[in-house]
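Notes for the one structure printed next.
Let's turn to chain A:
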Amino acid sequence: MNVSLDHYLMLSAFLFAIGLCGALSRKNAIIVLMGIEIMFNAGILNFVAFWHYKYFAVLTAQMFAIFAISIAAAESAIGLALVIAVYRHYQSIDVDEMRSLKG
Partner candidate 1 sequence: MDQVYKVAPQLLKFLSYLLGWLPWIGKPVAGFLSNPPAWFLLAVAIAIPILFVVSVFPGIFAYTTLVERKALGRIQNRIGPNRVGRWGLLQPIADGVKLLTKEDIVPRSADKFVHFLAPVIAVIPSVLLFSVVPVGAGLVPVDLNIGILFAFAISTASVLALFMGGWASRNKFSLLGAMRAVAQVVSYEVPMVLAAVAVVMAAGSLSTLAIAKAQGGGILNVTHWFVFRPWGFVGFILFTIGAMAESARTPFDIPEAESEIIAGYHTEYSGFKFALFQLGEYLASIAMAGITVTMFLGGYNGPGSGPGILGGLISMFWFFAKLGGMIVLTIWIRGTWPRVRVDQLMSFAWKVLLPMSIVNIVAVGMWHYIAIRPIAWVVTTLWLVLWFITLSKLAASENIEKREYRYAS
Partner candidate 2 sequence: MEIAFWILSAITVIGAILAITMRNLVHCVLSLILFFLGIAGHYLLLRADFLFAVQVLIYIGAVAVLILFAIMLTRHVTGTEGPREVLGGKWWAGMGTAVIIAGLLWAIIRKDPLAAMLPAGMASTSVTEIGRALVADWLVPFEAMGVLLTAALIGAVVIALEEVIRKR
Partner candidate 3 sequence: MEAIEKIKEIAAQAVPAAKIEIINSTPAAQQPALLVDREHIYAVGKFFKEDPRFQMDFCSCVTAVDYLPKADKSGCIEVVYHLYSVAQKQGPIVLKVRAPRELDQCRVPSLTPLWRACEFQEREAYDLYGVKFDGHPDLRRILMWDEFVDHPMRKDYVPPPDYEWEPTPHDDTLQRAVEEGGIMPPTAREELEKAKKK
């Protein structure tokens, strides 16, 4: 059995679900961020798989992947800065306890 696009799509769907599960069900804000990173990666894997299997000649998918990775890096930087700021305020990084947006 050869590895087909199917396998990659399944894998990334599975990873996406895992990331979503983590992002939705964990209490800790940092783990929520990590779940989001997992989802990001699953998406990027899809791009690359499609590029490899279908649009090999054009670079669009790779470009998208590069941009997505950069955005993910920026997102995680901002997200963690927010976590630190929230921690300063609430002395906790529990997402259930962050109920008010007032500083």
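By definition in this document, contacts are C-beta pairs under 8 Å (C-beta built on N, C-alpha and C of every residue); 3 or more make two chains touch, one makes a residue touch a chain; residues count from 1.
For anyone wondering why these and not others, all candidates are chains of the complex that A comes from, given by their letters.
Please read these numbers as outputs of a predicted model, since none were measured by experiment.
**Q** Pick the candidate that touches chain A in this complex from 1, 2 or 3.
**A** Result: candidate 2 touches chain A.
**Q** For the complex, give me every residue of chain A touching candidate 2.
**A** 1-11, 13-28, 30-31, 33-35, 37-38, 41, 44-45, 48-49, 51-57, 59, 62-63, 65-67, 69-78, 80-85, 87-88, 93, 95-96
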